[in-house]
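A single protein chain has been removed from this complex, and every other one stays in its place.
Presenting chain A:
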Amino acid sequence: MPAQENLALASAGAKISMATSWHLVHKAENTIDSNNKTFWVTTGLFPHELILTLPQVVTVRKIIITSMKVARWTVESSVAEKPQLFEPFTEQDVEDADQSIQTVTLLSSNPETLARHLRLIIAKGHAPFTSVHKVIVYGDPVSSAG
């Protein structure tokens, strides 16, 4: 069993292919920059979403997201070369943590789920605006025999 390594890091080749809101400072790339202090902010109304693209196809073991004011995550995954043809991964309600950070662990209903792209959808919020501080993806690469 290899040591757990976060695959959702810009330094490891992960990138944000799409985000539904833009802010000069609080940009979507802050979710994969390995810094807990920086965050992506949604700028009003729901749903909002991020598409996270990993450097290669992996078997996703779990996704851990730190956020504030998110009320519901809906996650989809895709193995296509481009971010398209998404399929349901999981859905989860999140309780309000007031002014503290929420930490959510998302597991696929199917433990063998492969993904190159993960579409992280904030379906609802506990407030008009929400933040996503860090996205961590644990999994095992499938393309190379490691």
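The rule is short, and it goes like this: a contact is a pair of C-beta atoms (placed from the backbone, for glycine too) under 8 Å apart; a residue touches a chain by one contact, two chains touch by 3 or more; residues count from 1.
By our rule, contacts and distances are computed from a predicted model.
Colleague: Given the options "Vacuolar protein sorting-associated protein 29", "Small GTP-binding protein domain", "tRNA (adenine(58)-N(1))-methyltransferase non-catalytic subunit TRM6" or "E2 ubiquitin-conjugating enzyme", say which is the protein name UniProt records for the missing chain.
Modeller: "Small GTP-binding protein domain"
Colleague: Consider the whole complex, including the chain that is not shown, and state which of A:Ile32, A:Leu50 or A:Met68 touches that chain.
Modeller: A:Met68
Colleague: Write the list of chain A residues that the hidden chain touches.
Modeller: Counting only chain A, the missing chain is touched by 21-24, 26, 37, 39, 41, 43-46, 68-69, 99-101, 127-129, 131, 133.
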